[in-house]
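Attaching a single structure in structure tokens format; questions to follow.
Every protein chain of the complex appears in place save one, which is left out.
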Amino acid sequence: MGLAAAYWIMAVVAVLAALGVVFLRNVFRAALSLVLCFITVAGLYITLSADFLAAVQILVYVGAISVLIILAVMMTREVQQGSPANRLKIPAFIVAAVVLGIMIYTVTATSWQVASAAPLAPTTVPLAGKLFSESGFILPVEIAAMLILAAILGAIVIAREK
Amino acid sequence: MNLALLIPEITLAVFAVLVILLDLGVRQKTVLRSVALAGLVIAGGVTAAMWGGSYPAQFSNMLAVDHFALFFKLLFAGIAFLVILASADYVDKFARFQGEYYALILLSTLGMMLMAATADLISLYIALELTSISLYVLVGFLKDRKSTEASLKYLLLGAIASAVLLYGMALIFGYTGQTQLGAIARAIQSMPPSAVMDSPALLMGIVMLIAGFGFKIAAVPFQMWVPDVYEGAPTPVTAYLSVGSKAAGFAIILRVFFSAFGMPDWLSANWGAIFAVLAVISMIVGNVAAIPQANIKRLLGYSSIAQAGYLMVGLATFGFAPASSVLGQSGILFFLASYALTNLGAFIAVIAISNKIGSDEIADFAGMFKRAPVLALALTFCLVSLIGMPPAAGFMAKFYIFSAAAQNGLLWLVVIAAINSVISAYYYLRVVKVMWSGEAASGEKVPSSGAPRLALFICCLGVLLLGVIPGLVMRLAEVAGRLFAF
Partner (left out) sequence: MSVGLEHYLVLSAVLFCIGLYGALTKRNAVIILMCIELMLNAVNISLVAFSRYVVPTLLTGQVFAIFVMVVAAAEVAVGLAIILAIYRGLTDIDASNINLMKW
């Protein structure tokens, strides 16, 4: 019962916060709304017994990414310019609504093979085993290192004076 | 785990880091180019030496070391090699960021190699993003108005496309409980067909994968980034995007759709039909939109959309007749190799010309035959190959793909493709006509330096050889393609 109540509260707040990101006119408030959405997603992870991911969500999204975005908002003139929409409002709304309809139909009409086993808890140790063992996901971890190198190089090249 | 099988990838990673470190101490920046080229030669050489052997998949089946992967690794190493050679003069525009330029080219090549080899949705996603992020930055390397705007546009649209792709992957993972491609195939085949057909999640996942990959290969309607990005990016990067990124996209589509969704037949017929439709609209939109273009980079951009359409004819063939179309698969590989050489050749000639005359406008190419006869001749030859006329490689490439399609009941698609080839001749030949008969703006010669000339020579020789004696590469492509003939 507690889990269901937590889900509904988080879900409603998450959707409202997401709508805030899109429809708030002040860019700074939109960014704060995004932070709220990130926090509720962390809460949803807890209801899904993904404790480590919830912590990472707070650290990476609520911490690092939000700070980056807010910094960018402050350093550019975005705040004064507000958050105008382009001419594609109506077609984009139709596209999004159609995609939403199809997606909801897809996820509700599919018979998912739900397993009845209890989820692992806590997940930190098994996750580490998955990520760093040879039989697990060590390959993507290695590629991710290269990806971050490329991103750092790229950010430096782009942001520095010529 | 056998690290010896990963030498091509490890070499590229090491040389990328090496280039960055050398950049700190070395004054003579041409050293960096030599180091980057050496890395590619080693990676390509080791890959070639591995040809013919049979190796187990690595990392618990996440990374395949099969001939399909080797073929593409060789292709990507070759493409990056030619692109770096072709940027010899151009890199002066990057001022002090030359080291980063070579490093990012190597890193994106590494990403493409991993894309061709990976057999797991998670590592596939990361490899794809490694390629994409390197390319986003490379597009913005000129740091001027157009280039930065192109980079931002490419990044934002690319990120949206990869979010859609990711949603598709999530649905497929949720439906099968697997991320490894072979395990996904087994999970689908173990389910009763009626249950699979009643569950829209799998089909929806496939559609979203096609949308995400369609962005990479620039298929209509996911092509809206192409003209602006191609025009704004540094021309060598445009060349790299138009062949490398596209080939990597097709490699990933071939691997994912053949090994995960190749069976049962009705499933592959479904995605075959989607690719057939995309092929038709890509060919038509690409060719029709190319006709009025005045900028050669935009023209080649639209032409690359049309070329993706021809390639998707091959994908459609495979979807409709997975078991019998070895020719279809190896035809796609052959087409990619020939398209890579042809398009690179065209771009290298354009780089050499426009770098000197300071313009990408087709009108400024007037009379180029008198000012730079070799470059004009090479560009003409490559454009002829893009039309698909003998004796150039483009003819054999189209011949293989279209005959495979015709043999498997897709004659209507071949007819549309043939009509489109005729339309394309109009705008390709317009460029040729301007170069050969137009009045030159000045009698001044257009000189070109050694490295791009060498690259251009390799491309034209390759295009000619593939067109005259296609057998050798076709045999390689057949070995590489046979992997999937189950």
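Each chain carries a letter (A and B) given by its place in the written order, and its residues are counted from 1.
Convention: contacts are C-beta pairs under 8 Å (C-beta built on N, C-alpha and C of every residue); 3 or more make two chains touch, one makes a residue touch a chain.
In this text, all values refer to a predicted model and were calculated from it rather than measured experimentally.
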item: Touching residues on subunit A - with respect to the absent chain; value: 3-4, 7-8, 11, 14-15, 18-19, 21-22, 27, 30-31, 34, 37-38, 41, 44-45, 47-50, 52-53, 56-57, 60-61, 64-65, 68-69, 71-73, 75-78, 81-89, 92-93, 95-97, 99-100, 103-104, 107-108, 112-115, 117-120, 123, 126-127, 130-131, 136-137, 140, 144, 147-148, 150-152, 154-156, 158-159, 161
item: Residues of subunit B in contact with the chain not shown; value: 121-122, 125-126, 129, 133, 136-137, 140, 143-145, 148-149, 151-153, 155-157, 159-160, 162-163, 166-167, 169-171, 173-174, 177-179, 224, 227-228, 289
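In this text, only the chains that are shown with their structure count from here on.
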item: Between subunit A and subunit B, centroid-to-centroid distance (C-alpha), Å; value: 31
item: Residues of subunit B that touch subunit A when the two form their complex; value: 1, 13, 16-17, 20, 58-60, 62-63, 95-97, 100, 103-104, 107-108, 110-111, 114, 118, 120, 122-123, 126-127, 129-130, 133-134, 136-137, 140-141, 143, 148, 151, 171, 174-175, 177, 195, 198-201, 204
item: In the complex, subunit A residues that touch subunit B; value: 102-103, 105-107, 109-113, 134-140, 143-144, 146-147, 149-151, 153-154, 156-158, 162
